[in-house]
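For reference, the structure discussed in these notes is given below.
As you look at this complex, bear in mind that one protein chain is not there, while each of the others sits in place.
Think of it as A, B and C in the order they're written, each chain with its own count starting at 1.
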Amino acid sequence: MLDLVWLIPALPLAGFLILLVAGRRLGEPGAGWLATAASAGSFVVTVGVFLALLGEDHHHRSHVVTLFEWLPAGGFSVDVGFLADPLSITMALFVTGIGTLIHLYSIGYMHGDAGFSRFFVYLNLFIFSMLVLVLGDNLLLTFLGWEGVGTCSYFLISFWFTKDANASAGKKAFITNRIGDWGFMVAMFVTFAALGTLAYSGENGILEQAHDLAPVTATAIALLLFVGACGKSAQLPLFVWLPDAMAGPTPVSALIHAATMVTSGVYLMARVNPILAQSYDWAPTLIAWVGVATALFAATIAVAQTDIKKVLAYSTVSQLGYMFLAVGSGAYVAAVFHMVTHAFFKALMFLGSGSVIHGMGDEQDMRRMGGLRKLMPITAVTFIIGWLAIAGVPPFAGFWSKDEILLYAYDKSPALWAVGLLTALLTAFYMSRQVFMVFFGDERWGHADDAASADVAAAGVPAGEPAGDTGLTSEHAASVESGADPVSQEPAHGHEGAHAQPHESPWLMTLPLVVLAGLSIVGGGLNLPFTSDLHLLERWLEPVLEGNERVIDVATGTKVGLAVVAVIAGLLGIAAAVAVYLQKRVKPVEPQILAEGWRFDSSITAFAGGPGRAGFEAVSAFDKQVVDGAVNGVAHLTRGSGRGLRLVQTGFVRSYALGLTVGVVALLAYFLTRVSF
Amino acid sequence: MLAIAEVTPAWYLVLGSLLFTIGAVGLRVRRNPLVMFMCVELMLNAVTLTFVTFSRMLEDVHGQTVVVFVLVVAAAEVVVGLGIMVALLRKEPEATADDLTVLKG
Amino acid sequence: MLPSILASEVAHGGDAIQSSPLTAAILLPFIGALVVALIPKQRSELHRLTALLFSAGTAAVTLWVLAAFDTSDAGFQFEVNRTWIGEFGISWHLGVDGISLFLVVLSGLLFPLAILAVTPHHDPKPYYAWLLILQAGCIGVFCALDLFVFFVMFEIVLVPMYFLIGGWGYAERVYAALKFFIFTMLGSALMLVGIVSLAFLHRDGVDDDLAQQRETIQAEAEQQIAAIAASAQSLDLDDPANQGTVDVLSAQINEINAERDAQLEELGEAGLDFDLVTIAESQHVEDTSTSGNPLDWGAARWIFLAFAIAFAVKVPLFPLHTWLPDAHTQAPTAGSVILAGVMLKLGTYGFVRFGLYLFPEATVWFAPGMVTLGVIGIIYGAVVAAMQKDLKRLVAYSSVAHLGFIVLGTFALTTQGIQGGVLQMVNHGISTGALFLLVGMIYDRRHTREIAKLKGLQKSAPILAAVFTVVMLSSIGLPGLNGFAGEFLILVGSYLTMKWWTVVAAAGVILAALYLLWAYQRVFHGEPDEDNADVPDMTWKEGLVMAPLLGLIVFLGVYPKPMLERIEPSVDQLVSHIEDHSDYRQPEVAERGAAEEGGADGGAAEDDEGGH
Partner (left out) sequence: MGSLLALLSQPLDDAPTEIARVDVAWSALAPILFLIGGAMVLLLGDALTRLRSARGAYAIVATVSALAAAISALPLWSRIQDADRGPFSTLGEAVGVDGFSLFATFVICAAVVLGALLLDGWLRREGMEGPEPYVLTLLSASGGVMMASANDLIVMFLGLEILSIAVYVLAAMHLRKITSQEAGVKYFVLGAFASAFFLYGIAMTYGATGSTNLVDISAFLSTTVLTDSGLLLAGAALLLVGFAFKVAAVPFHFWTPDVYQGAPSPTVAWMASGVKVAGFAGLLRVFYLGFGSYQLDWQPIVYAIAAITMVAGSVLAIVQTDVRRMLAYSSINHAGFVLVGVQAASEQGVEAALFYLAAYTFMVAGSFGVITVITRRGDVGTGLDDLRGLSRDRPLLALTFALFLLAQAGVPLTSGFFAKFYVITAAVDAGSTWLAVIAMVSAVVAAFLYLRIIVSMYMTSDDELPESRSIPVPLGAGVALALSVVVTIGAGIFPGLLSDRAEDATPVLVREPDPDAVEAPPDPGIQPAP
């Protein structure tokens, strides 16, 4: 079974190829089912590999299947080979598992869309790329998947390409990711120069050899990879693309921009943990601080968002920050743990929000929602489960993973812990805010547009601000302002009448919600802290981490205390939200600057559009004026001197004679200098 | 004084060069094509004088024979030159050398 | 006299065609051009067919070369070497090795595709004739192993391209054609002087060698004679009894002298020679500059510079690139395809084949400068490309950036760098060739290349958009597509010797995404306006042209090994040639399984110990 690991990415690839050729002919829903089948098949194989791996001895749970040599050049050689080990299979399991669910969901969600089959082409390609990223046995193959998922992300964000905002968002995602990829690439150069290989596993793999690295080299590699991870996993300062990425169809947001792709940065850092361990101590600390700062930063922004998906997007950024906090604190298991649980509940909530959007007839503004729990019961219940999970309410999955991260953070530095805790509080607050605005309170939908703003005011949101001014790029904002929401403006989407009576989604969509809700409840069981027997994930991942996991030295009492404090913080956040948004006892404080994301993005946009563009244009003008100008200048100079010389050719025969005489005199003068006496 | 005034072959050479220069300058300053021809003739004759002088100095007779050739050539040149000139003047009777400036640049 | 010479030419020529497919690959399109020229103007349908047949035939020949190529052989294969101008030691010397093989094949393949893809709007006859001559010239450049033949081919390609741009180009075609011709000719003018100087310096070097050998022979003979004389010293020469011995001895002396004379004669005189291999291997033109004065260069450096300028113009390297956007933009589609696909490689190929091989020392000396220019080109080309308003111009500037990578890899002087460079030459030819074809298709539909006038084409022409996307991603350097393989190898290789340059160059990858995606967005995304709403999608014929290119884009991205393993032996040999003839040593990269012994890791291990 282990030798079949190559089949895991191969199935979605086959699905992709078939759909590419015959997707249009298959049409709806055939294409969707085919894609789902490919993904599901992949999941089945992954489970098989997982079981086979379980059957292996604890320290032999690493298996490589090499297909062919990809890039051999001199001493440099990269194979196309897949590595099945606990870490990669963990990832592969939830990628294929959640991926399959989202495929299923998409069949319902994309119903009636003109690009139905195209959508599944991209989805399968994405699953393939993601699996290559996860299973690849070397940095370069990971990079292949890395760029592949980025490209798919680009395709999918700009899926409804006729809207400029979507196209811009897709482009932005790609380019921001590329900035990170620069770090990844340079990291590979350094690695190859130092170790002569890019392969992970094996005796001469970089993981085995990592302890030979000089700390400075290891630090360089680790931080450069972290730059890459920042891009992909939307950490400060490269997170700007993720909120915009919500322009893609909602299943995409769930799959790519919440559950799988964005966690690949965390995966990468966990994968190269020996290198991180070899670096200077300040390197992990830096990562932890970047992570926690991102977590807090994004959480503050999420507090003031009004777009249902935007809240989730910033929440994702924030949760990814947690994961990096874990990585930086040496809590790889906790990072992976949180990654998995987060995948469950965040996918759940995104799909839930998709269901809401779907049911609302493509409405995304939470100010126009409310009271939906009665009309969309399944969606509401599952969403609420997700909410409880992310808010850190025990015994939901999120509580366990977040708690573990905070524990390790506390051990590393109480300051980290404090910030993390504050973030947890905020998280609980804004998630509650979202739930209350969407599923509880008054029904603010179904009114005429002019009335809507009044209702918005009634909902406690400061009126007067443009509905769509959510701190996006100006293009995006413009499109929102124009009345259409940036996500689904395809007329063919099947929901002609906007603001029609909200309704529950079809079973294809609700089924995945239910499954994910279940996982969100029990997900914590993967790694319960009570006894070491229950550290399932930790023991499972142990061979990969090779003792690089931080050994914490915290008394049990402290542990419990920390957990209690965390729960209290979560509850405080919820309570505050209840007070503000449900009972409306306190006027909401949603500063404009938060709604605009601390104007971080707009500053970048302003810079890129202002001085940045001016700089580019200056270079372009330099090319035209100076470089090409010099070329044409030489030409003009030549012709100019030709014109000047022409004046000598007066046409007067006597002046010609003079010229001739001058020549004679010159020759005589020259020759007379050569006279020998 | 007489010794100084004695006419050596060098005098003829100097005279020849002077005549040559006069011819060259004349061609440069005169605008009448016919006069310009005569200047050329003057130059040729100056050279002839030089030849003869060298012939005398070198006590070699061959320099003098050259004169015959030069005269013939000069005559041929004059014939052709005048022919061209006449053809031109027939078209533009008052033409001077400076009027021939259609072709330039 | 004349007929006999021609007869012998023909006889040998026929022979050469049989023995070398390379001569055939050059002559075939040339003959095709003649045939096209002979077909009357009225039979215009035949022109296209003939051109297609001959160029496809050439492609078949090059493919045969590829198939018959011996993978493990690092040297030149399919060699022909026949005297052309004996007086100057110029010979028709052709051959391919791993470095040139794929460029020959690329030239073979791209032309029939270009002919198939584009139908000229007027005067098909000269158009096809020029294209075929161009093909002959391009293949000739990549096959030439004689400096003179190389120069001839290098120059001859200007003419058909000049006519193609000037005759079938767009509004500013005359300016562009003139600029192209004059600019590139100026570069190569100096190279001719360089080539001639090189030949003379080589001759002088051989002359010195011969003089030394003559001295040795002379000295040996003298020594032998001295030995005989010494043996004879004790003899009383007047004694008639010794007469027999004396005779024997003098016979011996005569024999020695005769032998010496024969040897001297055998040595002969040094003649001019333009053969690349002979000159490069003998390395008589050494870099003799020793003083610290930066202007006190040895001859080799000057000659290298003369070559380098010619190649830099062709590449084109910043700041000699400004002919390229004009030429690319104004050229007809087929012209742009060939320009970008094949002709730009004349420069980069020249650097590898003639720069590195002929002047190892000078190469090492100039490498930092060349790499700097390459890296400037990468960033600069991308930045300027981003600001272009004309789609073709944008692609043209992207070539400046891409070829900067190749220069970087070449002058990094590592196996990976050069291999990546060669790979990238081919890949860029495919991707950018395809890109120009696509831009041409857009132009055919919309009669504009102005980005601002295009919008939402993905809606009206989805297949075109999809194909464009793939090609664009290849150009961006997406792993799994061909553009990445070369670029990555270049960067991996150049990092070993040119660390910081590489770090900067890698940033070019970001910029590539920036300008191409931005352009794509403006052209293909959005809601098509009135003019763009009814743009027809890709036709079958166009798809047929793009299919092989797309296939290569994917295949070479996924499985470049067949190419790399053919390129590698030649590159290895080239690098060791450089090492043999200069102070340069390629940095050791820790081999798998030999990490502890590697130099870099030794240091790392020490640091490690210090850390604990």
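Here is the rule we use: contacts are C-beta pairs under 8 Å (C-beta built on N, C-alpha and C of every residue); 3 or more make two chains touch, one makes a residue touch a chain.
Predicted model only: the values in this text are computed from it and were never measured.
K.L.:
Where does the absent chain make contact, in terms of the chains shown?
P.N.:
When the entire complex is considered, the left-out chain reaches A, B, C.
K.L.:
If the hidden chain were put back, which of A:27, A:55, A:633 or A:663 would touch it?
P.N.:
A:663
K.L.:
Considering the entire assembly, which residues of chain A contact the chain that has been omitted?
P.N.:
These residues of chain A touch the chain that is not shown: 638-639, 641-643, 645-646, 648-649, 651, 653, 655-657, 659-660, 662-664, 666-668, 670-672, 674-677.
K.L.:
If you put the missing chain back, which residues of chain C would it touch?
P.N.:
Residues of chain C in contact with the hidden chain: 2, 5, 9, 41, 85-88, 126, 148, 151-153, 155-156, 158-159, 162-163, 166-167, 173-174, 177-178, 181-182, 185-186, 189-190, 192-193, 196-197, 199-200.
K.L.:
Under the stated touch rule, tell me which residues of chain B contact the chain that is not displayed.
P.N.:
13, 20, 23-24, 27, 33, 36-37, 40, 43-44, 46-47, 50-51, 54, 57-58, 60-66, 68-70, 73, 76-77, 80-81, 83-85, 87-88, 91-92, 97, 100, 102-105
We adopt the following convention: only the chains that are shown with their structure count from here on.
K.L.:
Quick check for you: compute each chain's CA centroid and the global CA centroid, then name the chain with the smallest gap between them.
P.N.:
Centre-most chain by C-alpha means: C.
K.L.:
What is the distance in Å between the mean C-alpha positions of chain A and chain C?
P.N.:
42
K.L.:
Report the inter-centroid distance (CA atoms only) between chain B and chain C in whole Å.
P.N.:
63
K.L.:
Send over the residues of chain B in touch with two or more other chains.
P.N.:
none
K.L.:
Chain A: which residues touch two or more other chains?
P.N.:
In chain A, nothing touches at least two other chains.
K.L.:
Within their complex, state which residues of chain B touch chain A.
P.N.:
24, 27-29, 31, 97-98, 100-105
K.L.:
Which stretch or stretches of chain C touch chain A in the complex?
P.N.:
Those in contact with chain A are residues 179, 182-183, 318-319, 321-323, 380, 383-384, 386-388, 414-416, 419-420, 456, 458-459, 473, 478-480, 484-485, 488-489, 491-493, 495-496, 502-503, 506-507, 509-510, 513-514, 517-518, 520-521, 524-528, 558-561, 564-565, 568, 571-572, 587, 589-596, 598, 600-601, 603-605, 607-608, 611.
K.L.:
Which stretch or stretches of chain A touch chain B in the complex?
P.N.:
Where chain A meets chain B, its residues are 646, 649-654, 657-658, 661.
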